[in-house]
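The complex is shown incomplete by one protein chain, all other protein chains being positioned as in the whole.
Our next item is chain A:
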Amino acid sequence: MARRAERLALPVGVVATFAILLVVFYYPVGSVLVAAVVRGGRLTLGPLADVLGDPFYTGMLAGTVRDPFGVPAGLGGWVRAGFPSVEFGLFGFTAWQAALSTVASVLVGLPGAYLLARYEFVGRRTLRSLTIVPFVLPSIMVAVGFLAMFGRNGLLNDLLSIVGLGPVGGVLFTLKAVVLAHAFYNAPLVTRLVTTAWESVDARRVESARSLGASRLRAFRDVVLPELVPAVLTAALLTFVFTFLSFPIVLALGGLQLATVEVWLYARVQDLALGEAATLGTIETVLSLSLTYLYLRYEARQVRSRGTTTLSRHRLSIGWRTLRDPVRVGLFAYGIVVVILFVGPLASMVVESLTGSGGLTTANYAFLARQQAATAVGTIRPLPAVRNSLLFGLGTLLLAVPMGVVVSVLAARGGRGSRIAETLMSAPLAVSGVVVGLGMLQTLVFGTTVAGHRLVASGPVAIVLAHAVAAYPFVSRNVTPALSGIDSRLLDSARSLGASRLRVLVDVELPLVAAAVLAGAAFAFAISIGEFDSTVLLSQGVNTYTMPVALERYIGNRSVGPSLGPATAMGTVLLLVTAASFLVIDRLGGRWQP
């Protein structure tokens, strides 16, 4: 009986994962995207052609859609005109800023991974846990922090003027600010994914390479680098897709002048031009899913070894000699960059919550206390928001980790066609948040009539399901590469000794990839804590608001005037609660590690 259950566990997990995806993701998203290809009940490519043939969207590529045969002549004209600059429209600009953002995120993130994986210093584990915090911060808070840090009267300029370096202005509301903010969100992603990979490099392979006479550089290039590349590419791909779909950060720090496709899509939804919105959403989805597919094919060809011996770390501080070691001096300089880019905006937000028009004040925290004590209906109280956030986070964790592991098992051991299946199952990463939100609204929140009954899904269960769907791809992106690196002979021998597939997974594989599972779990929790759009849609009329929702509501509160003070106070609470949670997750996880 028990063996039967064990045999069934994985297939049941696969079916359950698909079922959740179907209800919370594919059905809602499908209901929106259908509008892009159906007009008046008939299939048509008209709307897609309209968008692709509109120079506003695709710049000079629009001509190639409308008149493919005119391309050679057009190219000739361009060459004769002396290669003038070329416009690629809204899509072109969106891809351009996403590329810049990806490069910036990788550049900022990689040294961090090197530092965390290869050096030992006081507070390393804490720092490693905290790298995920930027990920959960609501964009409006980050925008406020950036304004307070990099603005004309910002902290950076105050500090620079002390050193006599004069003010630097003109960063905000430019592409630079958007790229910086994207790096703020995504560089920690690069750091985390690459650190996890680096920490699971088999030290014995490096040692044998060295003992065979390879130089340190050579050993790094031949043994370590091949294992880091997939992690770097995963991070870069995710960053590109996220920043391609970027929306709130662009709106807050760039404004309409730097609009991306997603900003435009959101505006179309606000104007209820849902057909055009669906068309834009479809094109975005096709682009980002193709990228994901190409990447997954590449990743599958990578082979990663995995051992239980990890590389030993160097001491970061080696007394006075530290100052003469170029690498350590470089890491110190990197530390300064990190403080400016990451600590600066967060500290500025905290400072903002403690100051008012007349200097230091506790008024914003008094506001939170007043809200907590208030009796009026519709009041958003801070403590229930904290409680709900943590509960939903926990629920997401419990659901997303098994879902992610199931997908990883499929991906790591799958045969033909598993790349397509994996792409489809990773789709929540690659579909526009606005489209998902709209779909959820129209299907789950409004309800669907089935056999005369209106089925409506909202409240805590729906929210946790939605969070889990958004989060589990992060679990599988962490776990899949690790899992596929396990020596298959190990598994075969376990199976031949009579262990069921589930037993092998639980007793052999998962302990070997514990670090990756833990990293994925942290992501799942982080995504749930920071999630705003689907939470706010699915919590209608119920007491299910979370910290980001509370924060957004306090922004609109008029009792204290046009001030972000109360919201920054709530943002500080969010910062403290999440930082504490991640320290706990990593500590508990550390104990669980073999």
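The rule is short, and it goes like this: contacts are C-beta pairs under 8 Å (C-beta built on N, C-alpha and C of every residue); 3 or more make two chains touch, one makes a residue touch a chain; residues count from 1.
Keep this in mind: contacts and distances are computed from a predicted model.
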(request) Among "Aspartyl/glutamyl-tRNA(Asn/Gln) amidotransferase subunit B", "Aspartate carbamoyltransferase regulatory chain", "ABC transporter substrate-binding protein" or "Phenylacetate-coenzyme A ligase", go ahead and choose the protein name stored in UniProt for the chain not displayed. (result) "ABC transporter substrate-binding protein"
(request) Would you mind spotting which of A:N153, A:T309, A:T362 or A:S488 touches the chain that isn't drawn? (result) A:N153
(request) Out of A:G123, A:G164 or A:G556, point to the residue that touches the absent chain in the complete complex. (result) A:G556
(request) Determine which one of A:L159, A:L294 or A:A374 touches the chain that has been left out. (result) A:A374
(message) For the chain left out of this view, which of A:G447, A:P460 or A:G589 touches it?
(response) A:G447
(request) Spell out the interface residues on chain A facing the chain that's missing from view. (result) 56, 90, 140, 143-144, 147-148, 151-154, 172-173, 251-252, 255-257, 259, 264, 266-267, 270-272, 357-358, 370-371, 374-380, 441-442, 446-447, 449, 452-454, 456, 536-537, 540-541, 552-553, 555-559, 561-564
